[in-house]
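All remarks here apply to the structure that follows.
Certain chains of the assembly are absent from this excerpt, and the rest are unmoved.
Chain lettering (A, B and C) follows the sequence in which the chains are written, and residue indices restart at 1 in each chain.
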Amino acid sequence: MSINSFGHLFRVTTWGESHGPALGATVDGCPPGVPVDEEMLQHWLDKRKPGQNKYTTQRREADAVRILSGVFEGQTTGTPIQLMIENTDQRSKDYGDIAEKFRPGHADITYWQKYGIRDHRGGGRSSARETAARVAAGGIARAALAALIPDLTITGYMVQMGEHKIDRAALDLAQVSENPFWVPDAKAAETWATYLDGLRKSGSSVGAMIEVIAQGAPAGLGAPVYGKLDTDLAAAMMSINAVKGVEIGAGMEAAMLTGEANADEISMGPDGPIYSSNHSGGVLGGISTGQDIVVRFAVKPTSSILTPRKTITKSGEDTEIITKGRHDPCVGIRAVPVGEAMMACVLLDHVLLHRGQVGENRGTIG
Amino acid sequence: MSINSFGHLFRVTTWGESHGPALGATVDGCPPGVPVDEEMLQHWLDKRKPGQNKYTTQRREADAVRILSGVFEGQTTGTPIQLMIENTDQRSKDYGDIAEKFRPGHADITYWQKYGIRDHRGGGRSSARETAARVAAGGIARAALAALIPDLTITGYMVQMGEHKIDRAALDLAQVSENPFWVPDAKAAETWATYLDGLRKSGSSVGAMIEVIAQGAPAGLGAPVYGKLDTDLAAAMMSINAVKGVEIGAGMEAAMLTGEANADEISMGPDGPIYSSNHSGGVLGGISTGQDIVVRFAVKPTSSILTPRKTITKSGEDTEIITKGRHDPCVGIRAVPVGEAMMACVLLDHVLLHRGQVGENRGTIG
Amino acid sequence: MSINSFGHLFRVTTWGESHGPALGATVDGCPPGVPVDEEMLQHWLDKRKPGQNKYTTQRREADAVRILSGVFEGQTTGTPIQLMIENTDQRSKDYGDIAEKFRPGHADITYWQKYGIRDHRGGGRSSARETAARVAAGGIARAALAALIPDLTITGYMVQMGEHKIDRAALDLAQVSENPFWVPDAKAAETWATYLDGLRKSGSSVGAMIEVIAQGAPAGLGAPVYGKLDTDLAAAMMSINAVKGVEIGAGMEAAMLTGEANADEISMGPDGPIYSSNHSGGVLGGISTGQDIVVRFAVKPTSSILTPRKTITKSGEDTEIITKGRHDPCVGIRAVPVGEAMMACVLLDHVLLHRGQVGENRGTIG
């Protein structure tokens, strides 16, 4: 199974299984001279760390990241950065059952059909634990972006959990860090708490929608026509476990709109073009406009639930399965920092790509 | 602007501008011994050819494709296949206005901001004409797939135009080729005709949703975790002009579902696993299940409309623009064969990738 | 047969067969705003054009290059540049014999063994005609380098033909363009003329050694550890038809030297470090030092000769073959502009890579 890498110039390769000795990310192409340390990365890892509250899996992982190479006296040297996270709490016995049975809606059966061998413990390579490595790599990307584009901010948050959507009118990014759901709407946070608590107790699970927004990115990022900024964002988000859909700006809604309604009208502001709206999600023709870059992705409910589901065994007998392991009632919660990390990696990659392919001589207006 | 290529082993590079002498695709990595000729490719190109009915741009292009290399005595040799389509009908004067003004919702402004130079004629490289090269390359992919997986079929169709959606209960793939909208619902075809006719006369435009389905693909295709089948499909579709969202199977709906509702239950059939439903869209953990592979994408309305829109000039003055050129009231119609072509390219690529990385020894069930 | 592309950011894909309708290069990643026209490229193509004197094949090709995309009003736009050269003089009948027999020392047999199908006419894809496309692409690279590093010069020349080597003491680059052998030594030019004339008349052929030197390249180019400048130069030169060896600086001689003899001592000059010698060939640890970059490669004699050689047929019978086609007694002559083109492509690629990965903040000395 090749292709465990993504990125053009800022290239991240993740490795490791859910219940192996360790997992991590090999980060190649980070510019030299960027201040980086383990504390900085730990901050982001702690956001997705399991076992932090009753709404996420009770698996207890320190998720302590170590930098094994590429950083010297507190700065990146331009050499590959190896980030390692050791697995500490692996209750493999929890998974005895799934060695023989395939969980419906899970990668168990396809990994088996593709490779004829799989590390079934905790889903092995297909476990959401792989996303810890993405978050660590995203921390490196954030550090480099901070050095290159100081004003850039990246914020992820949930906009929907099951049937419950946030009230867009009440959207307040300051609320995101004030609740366990990363939801930018205080009222929603309360409703969701009650709702998810019920799901958790019944051993069920539910899907979610996450939005990630980048503010302060310059115009001109994106490599048409197959490395478009939105193309790479779509791939980055769709590669996250359990993601089934990705949209930019108006997204699926665009199918409903007329040309008049969809057009973001332009006028000249003191510092450049100003747009009357942002149906484009900050991307036109695959290149950033300078507006907020807005991406959303849908996460399906985890397939590990306590209700019995019909399935088959490796030897082909019909049977039923319930998953006793420790799981998230809504994996979407922990997908938020992962989405932020992917946004950071893609943006840094395109900042470096633009610098290499075009240099600084961008077109001026006015 | 680099990265005009996509694919891992089956690698397609498109080139050319809307009003240059020609455009085309350089196709590298097609297996040897595949029967290919120009007629075969022309069949697919004719599906997206403009000027075929009053619902598409009146620009008249023969879109005649020539094979310049890689095919010897009617078969591919394994060497790069060069496909060239000459541009014949270029009314560049139609575009005088947009040399100085940026069309809202169009790539005019971002190409200028990125490169400081752009071929404004007909949108240059950002024109939907680039998709003709994709369709030609898709024809090669289809020919290779026909040789490798005879039972595989790929079908694209519209499921929504503006507010109008098809009746899923009435879905009939036999209808797709019976109307100018590639819509699998005879009644919808009539309603849409009236609706689009009105839009066309008013010089407006509208978005659309396209679904592409692959039937007969084997289980085991996909290269986790960053070359997942759905990841590559998302990138492929998002790279098409005007696409703002992509989803697989249940897609965005997955955010609403519970684990119980989302799980596609499995039972053992005579020829292998049978699934009770297809929320996964034929992909689990980035690997094909053997079910139908189902992808949908939303196309925004073209920004070239007759209603005046506020915009600015290169020199930074506020102004208004209307686009007099010949355009599609619903570009989604011609996006259907393009979506099919991208599906074909991605599937062939993953068939070759699996063969190289894993070989034929897949895991067996029962 | 994939992998017809090379380069990281400046990416060249060549396509086409010796006796197909055309061949060419798809050039992706050229920065925008570079002045380019067909005359400029033709200048380089004419250097390697066949039939210019009695020392090269009598095949008469105009080798006229057309720019089909990527250039607008005399400047590159950053979009892919398609360069096409039509084949005009194809005496395919000359090759009837090699449809069934394999030429010893030629790719005939391996292409057949790999693909089970081959365009035998003139060697098809394996013909040295493919190098015309490299020279065209090299012309684009030279134009971009001229804009980015005005003082850079790239010069290729022969240093050996068969047993005859140049007199290093007499090396004079001004002589290179004064003789049909691109040899920087007037005396050698005379000797070689007599020698090669004899070979030509006897229908024999001979090998050669070419040296390509880049003067004025900045320190800091190269992407350790697998995209080292010398690694990419070695690959670029070895990929040229008939090349069997590549060396940098002292090259193979380095095996003989002691550490004391090999060390290029450093002292401080007015504009930076000065080296007492250049055993490194301008590359240390895969990164350019600012000295002349010196690469040499050995070209084997063409296998198309008039003396009968033992071989076999496709059906496995022992037989003999003589090649009646029009061939070069010393293909090394026409390899000179090809080596220059590859040097130009590799250098531009690394200039762009450095700009993207590191930016302008290089380390300063003093």
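For this structure, a couple of remarks:
Note that a residue touches a chain if its C-beta (ideal position, glycine included) is under 8 Å from a C-beta of that chain, and two chains touch if they have at least 3 such contacts.
Treat the numbers as computed from the prediction; the structure is a model and nothing was measured.
Sequence-identical chains make up the whole complex; the displayed set comprises 3, and the total in this structure is 4 copies.
The criterion applied here is as follows: only the chains that are shown with their structure count from here on.
Relative orientation of chain B with respect to chain C corresponds to a rotation of 180°, obtained by superposing CA atoms and rounded to a multiple of 5. Spacing of chain A relative to chain C, judged by their CA centroids, is 45 angstrom.
If you average the CA atoms of chain B and of chain C, the two centres end up 39 Å from each other. Look at where the CA atoms of chain A average out and do the same for chain B: the two points lie 26 Å apart.
Contact of a single residue of chain A with at least two other chains is seen at positions 224, 353, 357-358, 361. Of all the residues in chain B, the ones that touch chain A in their complex are 1-6, 8, 14, 102, 104-107, 109-118, 125-126, 130, 160-163, 199, 204-209, 219-228, 230-235, 237-239, 241, 244-268, 273, 276, 279-281, 283-290, 298-305, 307, 309-312, 314-318, 332, 353-354, 357-358, 361-366.
Contacts from chain B toward chain C in the complex involve residues 1-5, 9-11, 13-17, 20-24, 26, 28-29, 32-33, 66, 68-70, 72, 75, 77-82, 84, 114-119, 124-125. The touching residues of chain A, when paired with chain C in their complex, are 9, 29, 31-33, 78-79, 224, 352-353, 355-359, 361.
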